[in-house]
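With one protein chain removed, the remaining protein chains of the complex are shown where they sit.
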Amino acid sequence: MKLKKNIATSESGFIFNPATGDSYSANPVGSDIILLMKDNKSIAEIKKNITSKYDVDDSQFDKDYDDLLAQLRDNNLLEH
Amino acid sequence: MKDKNKKGDRPRYTVAVTGLNAIDSPGPGMAVIRAVREAKDYDVRIIGLSYEALEPGIYLHDWVDKTYQIPYPAAGSESLFARLEYINDIEKIDVLIPNFDAELHNFIRLGEKLRKIGIATFLPAMDQFEARDKVNLYAFGQKHGLLVPADRIIYKVEDLAGTAKDFGWPIVVKGKFYEAVVAQTLEQAQKAFHKLHAKWGLPIIVQQFISGSEMNIAVLGDGKGNTISAIPMRKLYITDKGKAWAGITVEDNALIDLAKKFITATKWRGGLEIEIMLSVDGKPYIMEVNPRFPAWIYLTAGAGQNQPAALVKMALGETVEPYTTYDVGKMFIRYAWDHIVNIEEFQKISAFGEL
Partner (left out) sequence: MAKLKYERPVIKKLNAGLMNKFGTRTEFEPVKHIDGVAVKSLIEKYGSPVFVISERQMRRNYQNAVRSFKTRYPKVQFAWSYKTNYINAVCNVFHQEGSWGEVVSGFEYNKALRNGVPGNKIIFNGPDKSEQDLRDAIKNDSLIHIDHFDELYSLISLCETINAKPRVAIRVNMDTGIYPMWDRFGFNYENGSAWNAIQKIIGSGKLRLVGLHSHIGTFMLAPSAYSVAASKLCDLMWHCKNQHNLQLQYIDLGGGFPSQNTLKGSYLPGTDTVPSIDEFAEAITTTILNFGFKTEELPLLILETGRALIDDAGYLLGSVLANKRLADGRRATIMDFGVNIMFTSFWYDHKISPAQDFTHHTEDQVVYGPLCMNIDCIRESVSLPLLNRGDHVVVHKVGAYNMTQWMQFIAMRPNVVMIDMEQTPHLIRRAEKLDDIVSLEEMPAYLKKIDLK
């Protein structure tokens, strides 16, 4: 699952889709994951990064990661 | 608590204003800000209070120094007060001028609490505010000898026929909160009843139809029964949403007398707009009373009676003498203007609630 190439992200959690003109804000965990996705990190790397930084176990992360992907997909921010 | 950072000899007040939605059906905020900025004897710093991220005033930095988002009225007065306390800690607001009907209930309720933290308002009392509500307006008119079209509150569609018989056709069928339909026949009235019922719930208000020409008066009362200013205006061009796109000040002593009679009867504190229908035989019927300045309020400044500027002074406890003259034949012509904004500004106000 890859973020669309031209999506602009910022450290403060803003996401801008230049193709549609839509803006989004993400909470800190969401913003961290999206920045890692933008750096083309693998799922395993993202998971390692997040679970070592935040107090969360693997299965909770997996479930929430899938949910974030669903949110990104719903908002047309993922490559098809 | 007045900010005496004088620029020249003039004191400088911090004034917070809502209604920055200068769109096709505009809120009065920008007009109030323009008027207050033209006050002769004081300077102002303007704090915008917005509900939505796209209210144009947020981005008009020449007019609004800083804007904060505030919670919707439906969140209740407690959250509103908490937010205003936060803003006041930073900005030290002297006067707050709310401009939306829907928010007034909360601001009137909070009047005393706001005063305690140094924020002055100049608003009607709750019972004055409620007496001019459209559900109560007819009774109000009866009590004070003012002409108001007769109305009846109904709950059943069967009551339409009898009401129409008393009032004569056509009748105006109105929703509890918004919308009105002029019905010429029983079928039309029944259709309107069902539509408004589905949309706004019960009751439905049926009003006597008055034909004639529409006039509006912007009025400012001092809370003791004195009329500080009353400017009658005739709409010259009306948008499809019923808003004035252009209007002109007129000379009509009967209308000014009516405004004074209203202010004497209610001891109204603050600004208001009276919507009048002058019937064919020349009688002024009060159609609606809006408990705040109208969107065309800048015309009062243009015509020589700057109502918002006077309101700020009265809110701060100064006595203001009633105005006596104004320019007849002054017009306003509203215009639309595309303002260019960078996305960072939109993101900032959306995510952080401040700009």
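In this document, chain identifiers A and B correspond to the written order of the chains, with residue numbering beginning at 1 in each.
Note that in this section a contact is a pair of C-beta atoms (placed from the backbone, for glycine too) under 8 Å apart; a residue touches a chain by one contact, two chains touch by 3 or more.
Since the model is a prediction, treat every value here as computed from it, not as a measurement.
A.B. asks: Looking beyond the chains shown, say which of B:F193, B:F332 or B:F346 touches the absent one.
C.D. replies: B:F346
A.B. asks: Looking beyond the chains shown, say which of B:R37, B:K66 or B:R83 touches the absent one.
C.D. replies: Once the missing chain is taken into account, the touching residue is B:R83.
A.B. asks: Touching residues of chain B against the unshown chain: what are they?
C.D. replies: 52-54, 68-80, 82-83, 86, 102, 105-106, 109, 155, 201-203, 346-347, 350-351, 353
A.B. asks: Going by the touch rule given at the top, which residues of chain A touch the chain that is not shown?
C.D. replies: 15, 22-30, 32-34, 52-56, 60, 64-65, 67-68, 70-72, 74-75
Convention: only the chains that are shown with their structure count from here on.
A.B. asks: Chain A to chain B: how many Å between their CA centres?
C.D. replies: 45
A.B. asks: Which of the residues in chain B come into contact with chain A in the complex?
C.D. replies: Result: residues 343, 346-347, 350-351 of chain B touch chain A.
A.B. asks: Going by the contact rule set out above, which residues of chain A touch chain B in the complex?
C.D. replies: So the residues of chain A in touch with chain B come to 12-14, 16, 23, 25.
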